[in-house]
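With one protein chain held back, the other chains of the complex are shown just where they sit.
Our next item is chain A:
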Amino acid sequence: MAMSFQKPWFLARARRRFAMTRECAVLLPRVCAALADPRQPGSDDTCLEKLLDWFQELTLFDSTVQLVQDNPCLTEFITSVLALPEPSPSILSFTLRLAGILAASENRFQHLQQEKLLARLFGRDGPLNSAVWEDASVRSGWVQGVHNMMHHQPALHLLCSGGGIDVIFTLQGDPSLFVASAASQLLVHMLTLSVESETTKPLSTKDCDWPACAQMIIKRIEDSLQSSSASHIEQSLKLLTSLFGSCRATWTEVLWLGVAKQIESFLTEETVQVQHMLANLLLNMAWSPVFRDTEGSFWALVTSALEHLTPVQAGPLAVGILRLYKCPQDVRIQALTVLLQPMDCILRAASQPLEYAGLLDESVSDPVTVESLLSSRSSCANLLCQTLAHLEELLSLSRLPVDLPYTSLLRSLMTILQFCNGFLSPASPLGSTISRILINCFRVQRSALDVLAALSERKGSDTLIESLFDLLLAYLESPNTSPTVLKKTFQATSKWLVRLQELSCSNSQGQQTEKILEDVFLVLQKRLCSPCWEVRDSSLEFLTVLIKCLRDQDEFRQSLLSSEVPRLTENLLEDPESYVRASAVTAVGHLAFITYFAPEPPVVGNQYNKENTVAKLQEILSTDPEGFPRRAVISIFIKWLRQGCTGQLEDTEQFVSRVIQTVEHDLDWEVRLGGLELIEVFCSQTICQLGLPQCPYAPVSSAVTSSIHWNESLQVFCRAKLFSFLFRSLCDCDKPVGQRACDVLLGLRSNFYPVSTLEGSQGTGDSAVGHGIAWLQRTLRQGSLAQNFPTDGSNGVDFQDPENMMIALGAIELEELHDELNRSSDHVEKSPQSLLQDILATVGTIEENEADCY
């Protein structure tokens, strides 16, 4: 009821918004004439696309004929293009799509059909039988045009009666993939439209009284499926996949029952190789309640597919099934078997018979296929990488509808990683073959480490933790570990170290943890000295992650601080590679939380000189030639300020002031933006500390006391020279900076001017201050403050004077500025009027030339 009440109002507003302006209506006939003129150079495709978008908007909320009646140039345009002996493919394609958009409403369809325009465009005598049909853009335009139009029965009938269905079916096999895919989508759309708009009573399996158009399509699908042509079968399977993916109506089951047997036969059919298409089809069906909720043959088919498809084909189906919450348990087990089988094979290949139970009960799985795939150099890595990617996908789900055997899975992963670095001497011939294939296979190493990282969050795999760390440390230590594999190893190690800490808290495995941490820092120390900058960079990132996650743990802090890692990290602040410097800044910034800013600073030597470190970071901020390290410094300063660390460091006000003065001239806009964020944090903290209510609507206890606070805060901000940076940033050449500055100023104003007091205080008066503010306002409006920035107060604006700034905050139209800044920079150029003018401008030159000639 609420919707129907709102609808007329909503539609009226939408129509108004998307209606054609008078200016556009004036320009449109000339544009149409120009586009239909074969002498004109082909218009820019982007302009034509924008023009179509505009027509789409114009027709979206208006189904009347008004648009075509008021603008007869549109029908004239279509007529003249149809009359051209050799229209350009791009204009013809445009015309087809435009006609489709216009004919999307039945009223306009009938209007255009008065002159048989649509029949001429989309019928047998149209472009589809002309030479220009060879051009893929025309075929694509035709399909899109039909799709645009296909919203009512007259359109359906036009196509069905004119043999259009055959054309679309043929286009499914078009050499252009775009056309082929669009044709398939169109058929799905037509089938749905036909069944849903032309059926009067619900369809049932017994009574298949399909509407005529639907019947034609279904017949074609059935015929294709029964043909011996793999490409035809593939097209129909694709169509059905798409249909079941988009349409969840009950009639789809009726359709399915007609083709199910045939499709089922493809699983075992050896003459037609279309098995690879079946996984997607079944997966889309599994997501549809029509099939999912049935007890019947669908799930039996899925089970059969999981059994008959190759492990590579069945993988995506299996993982899709395992993501479903509603699925029979036996199917789920079968899907899990598909995914775990390669992992099981690995485990069995590596170990003595009966040494481990393996992952799977042998009775449910036939490992022959998987074993043969794993023994082949060409398929082994592919199968493992795919399986590992699926497992990672499953493990990343917050709620897994199935229990995975985590311990065995971890053992299998470790086995793969041991195969890859040649640490494992396999006990079986299969193991030897796999070992030979996998040694130094970086792809598999990366995938296995990803799953290993994901597995750390699952409980139940802790028994192997000691040997797991042996393996991870071997990878971290080995000079043969490639930089990308090392990065993944770092990621897995950090996750498992967190897990280790959780475990050691619960079961007092302190010594083991201490030893592991010691080893980790020893190897990290070496990696920080690597000649390969990627390795130094990932080592620093690893350190930062560790500090973030484990800084509250005593063992971790002690191990870290007693190692050489902190000193080496500080050395890397001078690394020649800017990415490494940036990562070193971040790491040093985080290290500070456990050295200088810790409640009880460590008593390990005297090497951590906080003043030096801060000075070093400030030096990087002011002198580093690259942006990344400077961005890293400002981010760290923001972090320190947010966590209230700078107060212990020195006077926060001075700190912020110094940083702001450094960053305000920075060439990197992200650094300037960081400066504004720092100001924002500082302002909110200052106002909080001084007791001013943050909410502008909160009651102010007494006018006198609050004005004292305002004064004090303002004085702090003025002393820190925040305002000059904030106002200058309003005109920053990089818009995000201006927007942020405006937000900060609006925030400040809301603090200093509660809503009730704002109106009265906006006058600037006639004083010198008033003149200054007026100048500022003018300059801001012109956007030229950055160029004309007063350095000496000569324009009457003193950015360090609280009174001046109080008036400025009240007087300057910050909301207006805010709107202005938030408008996209091409809002003028993006208008339809501008688009039409652009099109005319490109053809205008020709008109002028013609005038010159005659």
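Simple rule for what comes next: a contact is a pair of C-beta atoms (placed from the backbone, for glycine too) under 8 Å apart; a residue touches a chain by one contact, two chains touch by 3 or more; residues count from 1.
Just so we're on the same page, contacts and distances are computed from a predicted model.
The subunit not displayed here is recorded in UniProt as "Integrator complex subunit 9", chosen from "Hemoglobin subunit epsilon", "Integrator complex subunit 9", "Aldehyde dehydrogenase" or "CCR4-NOT transcription complex subunit 11". Note on the undisplayed chain: of the listed residues A:424, A:471 or A:497, the one touching it is A:424. Contact with the undisplayed chain is limited, among A:372, A:511 or A:571, to A:571. One of A:478, A:512, A:622 or A:661 touches the chain omitted from the figure, and that residue is A:478. Contact with the undisplayed chain is limited, among A:152, A:527, A:557 or A:631, to A:527.
Although one chain is not shown, part of chain A still touches it, namely residues 422, 424-426, 432, 435-436, 439, 478-481, 525-527, 529-533, 535, 564, 567-568, 571, 574-577.
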